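In this view, the complex is presented without one of its protein chains, the others remaining in place.
Presenting chain A:
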Amino acid sequence: MLNFPFWKQILTWMLVAAGLLLALPNLYYPQVEAHNDAAKAVEEAGFATTEQQAALDEWPDWLPSGIVNLGLDLRGGAHLLAEVQVEDVYKARMDGWWPEVRNALRDVRDQVGSVRRQPAQIPYELRVQIENEAGMAAAVEAVRALASNVVTLTGVGQTDIDVTAEGNVLIVQLSEPERAAVDQRTIQQSLEIIRTRVDQAGTREPTIQRQGADRILIQVPGIGSATELKALIGTTAKLTFNPVVRRGTAEDKTPGAGNVSLPSMDEEGVWYTVEEVPVVSGEDLTNAKGDFDQNGRPAVAFQFDVRGARAFGDYTAQNIGAPFAIVLDGKVISAPVIQSHIPGGSGIITGNFTVEEANRLAVLLSAGALPATMNFLEERTIGPELGQDSIDAGRLATVIAAAAVSVLMIASYGLFGVFAVVALAINMAMIFGIMSMIGATLTLPGIAGLVLTIGMAVDANVLIYERMRDELRAGAKSAARAIELGFERALSAIVDANVTTLITAGVLFFLGAGPVRGFAVTLAIGIVTSVFTAINVTRLIVTYWYNRRKPKTLVV
């Protein structure tokens, strides 16, 4: 009799059953996918349409519904890696500090004399030249009084600005913890806004995640191209309404204090000089949507909040007949003349838009402006046909690899080879089961990992069977003993071999990105399941076979 503890048998059976059950939905991929999409939509909406109900009925609720996600390289879509220019925010912060610093210095004017702002040498500093170098101590003290405490995990008790002096120049810098806090906030805001924009554009299952200190990874399946995605998320979308001072045909090099010269978006060579402080800005918008003007041309309709509506209403009432500029990201979309008082706070922006552009602008405006501009470090577009080709090729390779390895195993080990093949099949199913359970993503290199697992999984069986042969040759007492020794003594080599491969998968996971990471996940899961199936499942089958047949001699 071969002994295999009863509890181990039960546990093995349960794990195998769980693996198979979890893998099952992948056989009905389209139905389950439709079911899951519908379930999500229904949960959000609170009711189900007939179509959604039909999709829900495609797959029973009591069965597991996790499926393996397909990576971008298999499904097709766009991938962007963006770097958020946090320096933009630093600069804006320092501009914000300037009036405060100026006021503080004005209070100690008798000691400091007149002050003048100098150009900054790094983004997060403000340089102020003072007239009397002797009054520097007083100046530093006055500005230091403006600082407030930053509360962060590491920076308790530190202030938000560092104030130092260099000759007659006073230097105000954002302190290290404050910069960290600004970075954190900027990335967080950017993530939120990108998420809103992508969601509003109505694509499914986007991946938007932070990567490293100042990067954001955006993956959107099913979108036509990275360029399209970039148009959606790459625009800052800072909208302002500014009073127009004058209109010209060239950039105004001397726009005057408090004014800036901005180019027109559509009209070549037209420049507007506008007041720098806007009447209202995009932050005051509550809503924007694509619409048409009275001539049927595409436009964007918007609605201000209470504060914005009052400011806009007051301004239009006082400036009838004067033009004002609608400015988007430093370009003038249009500069209509105010015809009448506009109360209520709603209006439309007309420009030279196509319907698509108007809709996109509406999405951008209602999602809010990005706090900083973004640089795109990496862009990838993969067409859905190429993804499908890769899936087909991968499937073919998997089937052929599995068939060839099965033939080799059976030719080499006979009945025991058949056992190994059964274990291999269970192994493949379990890999899919676990990947579905943890929501892992299958990428193209991941398929390669799967094929590689086919080749490697039977290695453990080879080691066990060869060890049995060794034991038989060495004259094991009985067939049962040879089997037991085979499993026992092959174990150390199997464990050592697989731990080293697991180490590799671990390194790949932590250092790799995207597809490579998908490969690491598949490989790691494959190692764990293959050790389990090769040792436990094969042993279970061999035990059942042996106890039933009770062979006198063993032929491996």
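The rule is simple: a residue touches a chain if its C-beta (ideal position, glycine included) is under 8 Å from a C-beta of that chain, and two chains touch if they have at least 3 such contacts; residues count from 1.
Everything that follows uses one rule, which is that contacts and distances are computed from a predicted model.
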| item | value |
| --- | --- |
| Hidden subunit of the complex - UniProt protein name among "Protein-export membrane protein SecF", "Iron ABC transporter permease", "Alpha-D-ribose 1-methylphosphonate 5-phosphate C-P lyase" or "Putative phosphonate transport system ATP-binding protein" | "Protein-export membrane protein SecF" |
| Residue, one of A:Ala213, A:Val306, A:Val337 or A:Ile400, that touches the chain absent here | A:Ile400 |
| From A:Val143, A:Leu523 or A:Ile541, residue that would touch the chain that is not displayed | A:Leu523 |
| Residues of chain A (touch criterion as defined above) contacting the omitted chain | 73, 81, 83, 225-227, 230, 375-383, 385-386, 389-390, 392-394, 396-398, 400-401, 404-405, 408-409, 411-414, 444-445, 447-448, 451-452, 454-456, 458-459, 462-463, 466, 469-470, 473, 492-493, 496-505, 507-508, 511-512, 515-516, 519-520, 523, 555 |
